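Just one protein chain is left out here, and the rest sit where they should.
Per-chain numbering from 1; labels A, B and C assigned in written order.
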Amino acid sequence: MAHIYSKEVMDLFMNPKNMGEIENPSGLGKVGNPVCGDVMWIYLQVNEETDIIEDIKVKTFGCVAAIATSSKTTEMAKGKTVTEAYKITKKQVADDLGGLPKQKMHCSNLAVDALQRAIINYLEKTGRSVEEID
Amino acid sequence: MAHIYSKEVMDLFMNPKNMGEIENPSGLGKVGNPVCGDVMWIYLQVNEETDIIEDIKVKTFGCVAAIATSSKTTEMAKGKTVTEAYKITKKQVADDLGGLPKQKMHCSNLAVDALQRAIINYLEKTGRSVEEID
Amino acid sequence: MVYLDNNASTRVDQAVIDAMMPYFTDIVSPPSSDYGHSFGVEAKTALDSAREIIASKINVNPSDIIFTSGQAESNNFAIKGIAYANRDKEENLLVASSVSHSTVLDSLKTLEKQGFSVILLKVDSEGFVDRDHLREIVSSTNKRPLLVSVPHGNVEIGTLENIEEIASICHEFNVPIHVEATYSFCKVPLDASATDMTTITSHLIHGPKGVGALYIRKGLKLQRLIDGGLQENKKRGGTENLPGIVGFAKAAELYTPEINKITQKLRDYLWNVFEQKIPDFQVTGPFDRDKRLPNHFSVVISYVEGESILLHLDILDFMIATGSACSSKQLKASHVLSAIGLPTEVSHGSVRVGVSKFNTQEELDQFVNHLASIVARLREMSPMNAEFMREWEEMKAQGVVPKDNHHHEFEDLEE
Partner (left out) sequence: MVYLDNNASTRVDQAVIDAMMPYFTDIVSPPSSDYGHSFGVEAKTALDSAREIIASKINVNPSDIIFTSGQAESNNFAIKGIAYANRDKEENLLVASSVSHSTVLDSLKTLEKQGFSVILLKVDSEGFVDRDHLREIVSSTNKRPLLVSVPHGNVEIGTLENIEEIASICHEFNVPIHVEATYSFCKVPLDASATDMTTITSHLIHGPKGVGALYIRKGLKLQRLIDGGLQENKKRGGTENLPGIVGFAKAAELYTPEINKITQKLRDYLWNVFEQKIPDFQVTGPFDRDKRLPNHFSVVISYVEGESILLHLDILDFMIATGSACSSKQLKASHVLSAIGLPTEVSHGSVRVGVSKFNTQEELDQFVNHLASIVARLREMSPMNAEFMREWEEMKAQGVVPKDNHHHEFEDLEE
């Protein structure tokens, strides 16, 4: 089976991780635009004592790269504090996936964007702002 | 063996007729131009009593069509009176050969031209002009 | 492997390969000279007979058929040939359907940069050329088009244009018409003698790639695209691709109306099973099956994205095509789907199937079953659904653009 995507991307595409929703999430981040072809919603369940992301779910509409990066980003965030998770970069996600086709690098932005937005949402709900962790 | 030429043309090309010279011919006709790629010399031996062409030979430099038309023209002329032979047309030669490729039709002119020139040469030698037979 | 992308290209028939073989290994001379050795003459005989077979398929004289390297060359030759042959005329308008093939549209773009005017014809939601628009343009007294180009069968949405009707509108006003019949050749009868130029190709009818033809009405003046010899009635230089041409003719010969009955039956079967098993999809192109290429079925499936569908199917060994932006090199929505008015957010779910005589009903059953579960799975993980789309439509209506508009230009892909 020859594909332009790395084995890691294909594996996560075939068996995506953390797909789904969390009811009453601690934080929710929605990004994307159906015109562009990628929409991602990330749901966080954060332990307010420790700021640790105890659970994370994602809903993704999009291409192979979008599904794989959603999975990878959520896997990377899970178990981290929001401060740590906020620092995950698009490049880290792509590297951890064994690279992405050049033109698809933009897709990996989305999941990280959604994660950051969900963290901001969580911070806002808990009366803080992103500057405090940044 | 696929060729553009008719079977008749190929047969005469392979086994040309009346090739050679006649020493002290009754008439000689030389036409053609080495630049054009066709040169033909026709030699006649004519019975001066009957004006019948008793022998005819041709020397030909040229392409397949030139060789075939030389053979055909001399075959057609042999045994005819010079008056009859003078009337052989280029079209008759081509028709008798089962046709010639359109672009090669010009080549068939040469042999008939050489024949006519040889007849004129014969007539001149015998103190006559072509008007008398034409 | 279940190959269902037969409007992209097709498998070459064994009989076609057999027909080509002597021209690969034995009769290898170029067929150019009449006065050459017998291989050359045999080659010419083969070339002539291929030309006759191809010509008879579209009801034209063999001498008006020019063999080319395929669709791209034929279309470029047709469009630029007319334009450049009329370079010095006052008229400089070129007209084409907006669902024309990229080889047509890109030729027009080049000509536009060089000073020619270009008008793309409106099409309706099924991809048919807007007759009124066409009539308006060809009847214009002060800007008569040099050419109108229209596709016969559309590769993306299957639309089968009524060429006779279009041609008669053009000819009423003495405007020549070029027909792009790449996808319809042998699949739908076409009387190309009613057209001024017609493009046909080999590799969509189980013939080899790299060969096609252009019918050019006798007397129509074209500037040559490829100079260099007396080949092809002096209209296209270069050593003829004789194995390819012989294969093309053989493929055309083998692609009988019977084949179309087979593919049409398969296509209709697929369509029916699709309707039973796949919720929320919308057919693209004509709903009337007789107005589609007989082997063509195309849809957009809601709330899912084409590349993801395509790769899931691929892993299961089923091969289809999509017009999804994410699957294209330019990451742009298909110009055809845009031209028929499909919003990009909808066209992401594009899936199209081209069946061939090599397919079976069992394969199609398996395909739809697989597709049904893939779609269900993708929808489960997608935030998009009917409610999402309703909200989205409202936002669009209110002119509210969502913040995360990741729309971007890929400059390195532009000219």
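Convention: contacts are C-beta pairs under 8 Å (C-beta built on N, C-alpha and C of every residue); 3 or more make two chains touch, one makes a residue touch a chain.
Remember, predicted model here, so these are calculated numbers, not experimental data.
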item: Chains on display which the left-out chain touches in the complete complex; value: A, B, C
item: Option touching the unshown chain, where C:125, C:139, C:239 or C:373 are the choices; value: C:239
item: Among C:71, C:97, C:263 or C:347, the residue in touch with the chain that has been omitted; value: C:71
item: Of B:85, B:110 or B:123, the one touching the omitted chain in the full complex; value: B:110
item: Chain not shown, touching residues in chain B; value: 1, 3, 10, 13-14, 16, 19-20, 30-41, 58-64, 66-67, 103, 106-107, 109-110, 113
item: Those residues of chain C which, in the complete complex, touch the missing chain; value: 1, 3, 5, 8-12, 14, 17, 21, 24-26, 28-30, 32-39, 68-73, 75-76, 101-107, 109-110, 203, 208-211, 223-230, 234, 236-244, 307, 310-311, 313-314, 319-321, 326-330, 413, 415
item: Contact set of chain A toward the excluded chain (per top definition); value: 1-4, 63-64, 101, 103
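Assume only the chains that are shown with their structure count from here on.
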item: Arrangement of touching chains [line / ring / star / complete / other]; value: line
item: Whole-Å gap between the CA centroids of chain A and chain C; value: 40
item: Chain centre separation in whole Å, for chain C relative to chain B (CA means); value: 60
item: Chain B, residues touching no fewer than two other chains; value: none
item: Multi-chain contact sites of chain C, meaning residues that touch two or more partners; value: none
